[in-house]
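What you see is the complex with one protein chain gone and the rest in place.
Naming follows writing order (A, B, C and D), and every chain is counted from residue 1.
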Amino acid sequence: MSIQVRFDLQQSNFRLNIDLAIAGKGVTAIFGPSGCGKTTLLRAIAGLERIDNGYLSVGDQIWQDANQFLAPHKRSVGYVFQEPSLFDHLSVHRNIEYGLKRAQFKDDSGAIDQAIELLDIGHLGARMPNQLSGGEQQRVAIARALAAKPKLLLLDEPLAALDETLKAEILPYLESLHRDLDIPVLYVSHSRQEVARLADQLLLLDSGEVTAYGKVADLFSSVHLPLAHQSDAETIFEATVADYDAEFGLTTLDFPGGHFFAVAKPLAIGTKVRLQVLARDVSITLDHQQDTSILNIFPVTIDELLNKDDVQMTARLMAGSTPLLSKVTRKSAQALDLKKGDVVYAQVKTVALLT
Amino acid sequence: MSIQVRFDLQQSNFRLNIDLAIAGKGVTAIFGPSGCGKTTLLRAIAGLERIDNGYLSVGDQIWQDANQFLAPHKRSVGYVFQEPSLFDHLSVHRNIEYGLKRAQFKDDSGAIDQAIELLDIGHLGARMPNQLSGGEQQRVAIARALAAKPKLLLLDEPLAALDETLKAEILPYLESLHRDLDIPVLYVSHSRQEVARLADQLLLLDSGEVTAYGKVADLFSSVHLPLAHQSDAETIFEATVADYDAEFGLTTLDFPGGHFFAVAKPLAIGTKVRLQVLARDVSITLDHQQDTSILNIFPVTIDELLNKDDVQMTARLMAGSTPLLSKVTRKSAQALDLKKGDVVYAQVKTVALLT
Amino acid sequence: MIFSEQDLTALFVTLKLAGLSTIILLLIGTPIAWWLSRSRWRFKFFIEALVALPLVLPPTVLGFYLLLALGPNGPIGGLMDSLGWQPLAFTFTGLVIGSVFYSMPFVVQPLQNAFSNISNRSLEVAATLGASPLDRFFSVAVPMAKPGFITASVLGFAHTLGEFGVVLMIGGNIPGSTQVVSIAIYDHVEALQYSQAHWLSAGLLMLSFVMLLIVYGVNRRFSGAQK
Amino acid sequence: MIFSEQDLTALFVTLKLAGLSTIILLLIGTPIAWWLSRSRWRFKFFIEALVALPLVLPPTVLGFYLLLALGPNGPIGGLMDSLGWQPLAFTFTGLVIGSVFYSMPFVVQPLQNAFSNISNRSLEVAATLGASPLDRFFSVAVPMAKPGFITASVLGFAHTLGEFGVVLMIGGNIPGSTQVVSIAIYDHVEALQYSQAHWLSAGLLMLSFVMLLIVYGVNRRFSGAQK
Partner (left out) sequence: TDDIKVAVASNFSSAIKEIAREFEVNSDHRVVLSPGSSGRHYAQIINGAPFDVFFSADSERPQRLEEEGVAMAHSRFTYAVGKLVVWSPNSDKVDAKGKVLNSDDFGYLAIANPRLSPYGRAAKQVLQNLGIWESLQSQMVRGENIAQTFQFVSSGNAALGFVAYTQVVDANAIIKGSFWEPPQSLYQPIAQQAVLLKRSEAAQALIAFVKSQEGQNIIAKYGYK
């Protein structure tokens, strides 16, 4: 199953030109500067923007081709718009009910109650939208989109208006959602953190064109994309839970290049997880150092040195077959005399478990 | 000059109860969970929410007391609302002009042209708001608020809808703005990064009550506030530019506890700057290590160990009189046998220059 | 008893006529208004002008032309005749048709304005939640256009109450069938029976005022609960 | 020449009356509508009902009461008399007053709806940008309520064109001063001069249609440029 998208739209100065097969599973993050066409793409997929000569299929259903155009209400999508778009004439409760009532198939699993609880909007049921704060509105809109039990979720910066604590609660929920219900999610976000955390695939848009599409892990460490050069470059890779040390609450994670200690909730041994390592968290030493609070130290080979002339260089290190990006100042690089092919030690201060 | 605020508002389940003098200079960040009353506070200051028995003075002007209530249009505020709120019936150009025309005093310094260029909206002048993307709308709203040359800027999550690159361009501009024009700014944000970067003071709100107010530096490292315990705890402190190494593009910064090397644009020697150090970027070693890519290493005393039972502990270190927070796993702490009063070495991988 | 039996009959006919006309006006006017508010047809303004046109003719004159059209020699009357149907002139049904025709602009215009003010966004949201166009119309457009419906109904109803010229012309002022209150008052005035005219006018005003109070009052309370 | 000189004079008087009445209606109706749309007064619905009330009386009857009120023994006429002013009956000014009174609901209601649809947010934004209440009204409320103003003007103007009963009652049918087209057509019908009635009706319809086309067409093009 995959989502086949082919759109070509000219709109005054802006042209959206996309021809792509998006994975029909997991979360696909859409990432790109303001005005690059993210919202337009989601609208076209939802059938709200009618682009002639386009093609769109989701799984084995054709939603749009030369002969047909499936009306928006027949496309089973849940759409959270960029601006909170509640029905002003309906209370919070009835806004959510609106989607619930029109769901193509009912379920009584109480999933929606769970969503309401998680989004912390249970106490708002009787209020009208104009009596809610910005973040509250956005949360209700999320609940409403989920209530319709869509086959495809389109989220346009759904968490932008929320504080980090709430985000931290909702993100895992959205994660679990797409895993449990197995519905593909297209997720527009400006936050690399969110993307790293949530997304399986990444779609990079610029001026209406796809500049890259692929696994988040690959794109984040790809030195050919601007992502790796930014100050918050990062590497994402897969690992397996090998051990859990209950005393210190540390999980040992095996990956092709060695193992990591990470702070995480206990997980069954053998569980596959994704690790995120920020380039700025990786320092390089020539010797294996002792007596340090840094737990993760392992030998790596310098694969490539990028932006050699910048004050901050990016080093692409290989821990076995796993690439790791590291930021070093040119001064340090020179002091340590780093060269391609050198074997050095990577010190990783923090590693984040993504899934 | 300061902003004296006293409001008490009961609104169904929500009560806003504030009695505070906010510094009348620099940026005051307002930080708190969704629904805690941030927007309500800004609205009350702008005079849009009329709270009886309130008191508000800005500098030597009384805007509201028992006897008077200055109408909103007589308060010289620039307000960027949480939702983009352009006039739908006016083009981008005329939206901006709307504020410009009504500015209480004209200036021909071309400041607004500069704002338009920086916000990258020059090419949108003839468009109507419904022809703009979400981020474009928000940028136009910012330009419009600035055009009115306000005496007080109220920004309600103005950058939430923008990508990081744009944020990175606009933030310094907003910074320079409040410094050049010397207008106080109240800035609602959910992003610690933005707050750390931009704010001088921090106002923590929860359920309509002020939980803390003070200098960003103090609050971020105060162990009594939840801020210091979160995974993205950080320390902020002042330093002076001591040297600039043109070859490596590194600036040497003196602070009471030693000196830092930081990647930054050349600054005049003697310039006061603010440094941000994330707790997760600080590691502890018993010896001064050599042959490492980490440039900033200096001796510190362990002042306090927090959350001793957590997997991740927070150590408050003193570099001279400057506090530094550091995250260490309990395992490392035990391995290194860290105790209050120990003299150890702090390794700081990254330090950010804020102003 | 201040009101004659004939006056009361006229009142009854009037209420029946106004009520029925308002319902029909809403039924016909709503789709027209919806189409006018959403269509992007280049020549829509042509239809808009056409809808407003019946307004500019004096009602009696409009009634005269309706009479010509409905009469046995007129196009409509002739057609009905050849189909073996009863002629419409001088019947209650004829009155309803005339009133609907004449009051149409008062119903279509407020509705069109109300519909125009509904953002596409709300309709798009409804569509993504699985609401069909008809469902969207009833679950989003109609409730959001409520003030427009109230204005349309009030103007339509009140205008039919006060309607006069058209009814006079095609109704023929036949007591019990086509004599409405407005004509009865007019007759009293013409016959110099001023006190009867005063009483009947006052009665009509009181009744209408109470009805209007109820409409606006209920609406107020309803909207009030929302805010 | 199809139209008599008198018909043309009547046409001119009619256009002057309708134009002037529309302007006055907008000037008076706009503040009323604005107040009705923004006020949170509990008994606002009372005023709303009152505004709609003139609608329910047949125009001739309304005209009759206006005539009584304007007479030397009536409240208005008596007052004017004691102030030494000219009586209003049978004057063009009197007609304008009568038309304004009668067409008020058609102007206030669409405006009120249009104003109600303007979000508080837009007005708040304008306030923070330094716009005074009056400035806000003209720079935000009025342009945003444009469709409402168009509807109000069209209904007000057209209704005054077709206005009849009130004019008949208080005008006195004086050529060049109070004889309007609607009465001229009516006279032709009553005098059984049907072909003159047809020509005059057709002329009025054409003229009105062209005017409506211009209003809606210009509006369309103008709005079109925005989208």
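The rule we apply is simple: contacts are C-beta pairs under 8 Å (C-beta built on N, C-alpha and C of every residue); 3 or more make two chains touch, one makes a residue touch a chain.
Since we're looking at a predicted model, the values are computed, not measured.
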| item | value |
| --- | --- |
| Option from D:87, D:143 or D:203 whose C-beta touches the chain left out | D:87 |
| Options C:87, C:143 or C:217, residue touching the unrepresented chain | C:87 |
| Option touching the unshown chain, where C:29, C:54, C:71 or C:147 are the choices | C:71 |
| Given D:33, D:95, D:189 or D:212, the one touching the chain that is not displayed | D:189 |
| Touch list for chain D against the chain that is not drawn | 64, 67-68, 70-74, 77, 87, 89-90, 168-170, 172-174, 183, 186-187, 189-192 |
| Residue ranges of chain C at the interface with the undisplayed chain | 60, 64, 67-68, 70-74, 77, 87, 89-90, 168-169, 172-176, 179, 187, 189-193 |
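Keep this in mind: only the chains that are shown with their structure count from here on.
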| item | value |
| --- | --- |
| Touching chain A and also chain D, the following chains | B, C |
| Chain B and chain D: spacing of chain centres that average the CA atoms, whole Å | 57 |
| Chain A-chain B separation of Cα centroids, rounded to whole Å | 26 |
| Inter-centroid spacing, chain D versus chain C (mean Cα positions, whole Å) | 19 |
| Where chain B touches two or more other chains at once, by residue number | 83 |
| Residues of chain D whose C-beta touches two or more other chains | none |
| Pairwise touch network: line, ring, star, complete, or other | ring |
| Which pairs of chains touch, using the document's own definition | A-B, A-C, B-D, C-D |
| Residues of chain C that touch chain D when the two form their complex | 44-46, 48-50, 52-53, 55-62, 64-65, 105-106, 109-110, 112-114, 116-117, 147-148, 151, 154-155, 158-159, 161-165, 182-183, 185-186, 189, 197, 201, 204-205, 208-209, 212-213, 215-217, 219-220 |
| Residues on chain A engaged by chain B in the complex (per definition of touch) | 12-13, 31-35, 38-40, 82-84, 123, 127, 131-136, 139, 156-157, 160-167, 190-192, 230, 232, 245, 248-250, 261, 263, 280-281, 283-287, 289-295, 310-312, 326-334, 336, 338, 347, 349-350 |
| Complex interface listing, chain B residues touching chain D | 46-48, 71-73, 75-79, 81, 83, 85, 87-90, 98-99, 102-104, 128, 130, 144-145, 148, 154 |
